[in-house]
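The excerpt is restricted to a subset of chains, each kept in its original location.
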Amino acid sequence: MTGSNTIISLRQIKKSFASTEVLHGIDLDVHAGSHTVIFGPSGSGKSTVLRTMNLLEKPNSGSICFENREYGPGLDSAKLERGKPLELRRRVGMVFQQFNLFPHFSAIDNIAIPLATVTGISKSDARERGAIELKKVGLLPWAASYPSQLSGGQQQRVAIARALSIDPILMLFDEPTSALDPELVGEVLAVMRSLAESGMTMVVVTHEMNFAKEIGDQHIFMEAGNIVATGDANFFDNCENERARQFIGSVL
Amino acid sequence: SAREDTSKLNLVKPGHLVVGMTLQFPPQMYLNSAKKPAGYDYQLLRRLARDLRLKLEIKNMDFGGLIPGLVSKQFDLVSVGLGKNPDREKSILYVREYMPYSTILVTGKGNKTRPTVDAWNVAGKKITALQGSLAAGFVKTTFPKATLVEFPLQDSAFLEVVSGRADAIVAEANLYGFFNKNNPGLLKPVAMPNLRSYFGHWTVQLGNEPLKTRLANWLCEKQEAGIVKAVFRQQMGYKMPDLPACK
Amino acid sequence: MDNDLRINFMWHLIWDYRGELIQGLWTAVAVSITALFLSLFIGLVFALAKMSRFAFFRGLSTIYVNIFRGIPALVSVIWVYFGWSLLFGRNFTVYQAGVIALTLLYSAFFSEIFRSALQAIHKGQREAGMALGMTRIRIFRSIIMPQGLKIAIPNIGSMYIGMIKDTSTFAVIGLAEVVRVTQTINSQYFQPFVLYTAAALLYVAIAFLVDYIFKGFESTITYPSNGILYRFLTRKKRAHIQKLVDANS
């Protein structure tokens, strides 16, 4: 069911809030080292798909396969061992639109405290790792600063460093730049770009079409809870789906 | 008779006699089933007001409010059977004795302590009393080795004994009688002679000598005419011990 | 009305009985502090119950809160001290009864305070913890609770002042706190104004003090904080971070 190089695959994922179904059966494979971009109008279900991938949302039906484990309600055909959500989440990093840094921890502790509790290493070791991650995103000098003392772009870079600290094999980004001042977008995209170049598998929901075009090798256009168009790296240049073309036009 | 001149009495409200009391001690003073003041104190006050041609006005409140009310000139008179001590006399003016009390020692039904002062005056015995009452004073003087615990509400002091936390209570005999009538079989009086008898007083505001004199005279007059005794007998249901003689 | 009616204010009583008054204040503080910790704990439990997935726990919490929020301290302490003893034959001491009665009442209030504080934490905080693979308990302990506590602290301070004041009701079971001490002295001297003024002064003083302490506590757990206490408590951590920064750059 999952190809040898498939990291995560969604099968027939349906999700309802209260009595409204917002995902109507999503199928999606993410290959190792690939960069998947999800875009589409507001409310189409992009975030919900992404959140389903690390089980922040529990699907009502369908199955998620990740590292030979099955999650979610599952399908009859599936034969894999079932996994616990924590196992999956400890291998998947996520970056949110609103950063969601912990305001009561300094930048380095935003990385170190979760890392220590999740991996069981000492706080002091976790801080050493934190320093390394902060350095990668160029924020080592701000290690002792609290989120409220950082600019939006800096906060999002800390959030990325934090997500990377648990050594994920898959990174999820949900509109990582849309809460930023236009000028600060660049610094975050730069970090994401170098992450993509380093071979990290990424799924990105974004409205930054230029960036999407540049890094994306799998493009997913969603509308009203369905994937209505998919394509490879050339999707933007020769997209056949009219709605997708129209949407790209309005946002670009 | 000619209308008496009450203008020298420093009354709070001219033409009125305003009295502070706590109508929670039947049969001495209480609210009857028609929610009207009743009891010995009230009957006495009614006669007093009639003789002085004043309109009687009762202010009924918790004991805690009576002295503040008197001091702050809300009432002319407090009628709650206050006991006298030298410290209190620096703050209020005592009129004279009108209410005889006898305090008794009351203990739990099953208590086996011998009925002597010595048997009760030992360390470790816990005796309760109404806070600040003369009964509390007697515990201090009569059972100095025992532990005194005071309660601001009379029923708390009784219940402390009922619940077994305290060994006994010193209380006025008529209050015990009343408690026992409503909760029979929980407590019993210790067969010791009355611990002490004392008299409760009317009190007026410090410095109001004219009112004190007038009221004291009236009480003496009625006492000597046997009227006080008669009212007491009728309201309290037993014979009144002799009040101190008038000079 | 004549002016020769004298009022004799014996202000010296406050000084004469300073030992007893301070002792009474101390009793009030001791009872209320014990009750504070207990009711914070129980309040937190009921707050969590109220936010539970299970309707049963939510209902239980609602009933508990509404009942104990409504009962006056006087009635509560009489039930605990006398009622419990009469019904179950178990006697609480005055101190215990005071602590229990206060705890029952204030755990209900704290439950509401905690609930609103915890609900004020943006759900992104919990999600960030989950996305990092933290367990629910860890997320609560390290992420939600510290932030919720900070929001709740000013309200806890106000409530604590209320708790100290409510101990004054416990005179009825003979707890020797400030009001009872003043009543006892008063029954000897009949000097209510002097003594109630003393009580008021003590209460106001302690209210100011509590306010000051809670403000200090609040500023210590504010982030980033410049409080001296904060800087003292975190000096090791900050030195460690500095070392790491230097080593890596």
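The chains carry the letters A, B and C, assigned in the order they are written, with residues numbered from 1 in each.
Definition applied: a residue touches a chain if its C-beta (ideal position, glycine included) is under 8 Å from a C-beta of that chain, and two chains touch if they have at least 3 such contacts.
Remember, predicted model here, so these are calculated numbers, not experimental data.
This structure file defines a complex whose chain copy numbers, by label, are A x2, B x1, C x2.
Convention: only the chains that are shown with their structure count from here on.
Contacts between chains trace an open chain of neighbours here, each touching only the next in line. Think of the whole protein's Cα atoms as having one middle point; the chain whose own Cα middle lies nearest to it is C.
Each chain gets one centre point, the mean of its Cα atoms, and the points for chain A and chain B are 83 Å apart. Note: centroid distance chain A to chain C, computed from Cα atoms, is 44 Å. Not a single residue in chain A touches at least two other chains.
By the touch criterion given at the top, residues 1-2, 4-8, 10, 78, 82, 85-86, 91, 171-174, 180, 183-184, 186-193, 196 of chain C touch chain B in their complex.
Of all the residues in chain A, the ones that touch chain C in their complex are 54, 56, 86, 89-90, 92-94, 96, 98, 100-106, 108, 113-115, 117-118, 124, 127-128, 130-132, 135, 140-141, 143-146, 148-149, 159, 162-163, 166. Residues of chain C touching chain A in their complex: 122, 124-125, 127-135, 138, 142-143, 146-147, 150, 221, 223-224, 238, 240-242, 244-245, 247-249.
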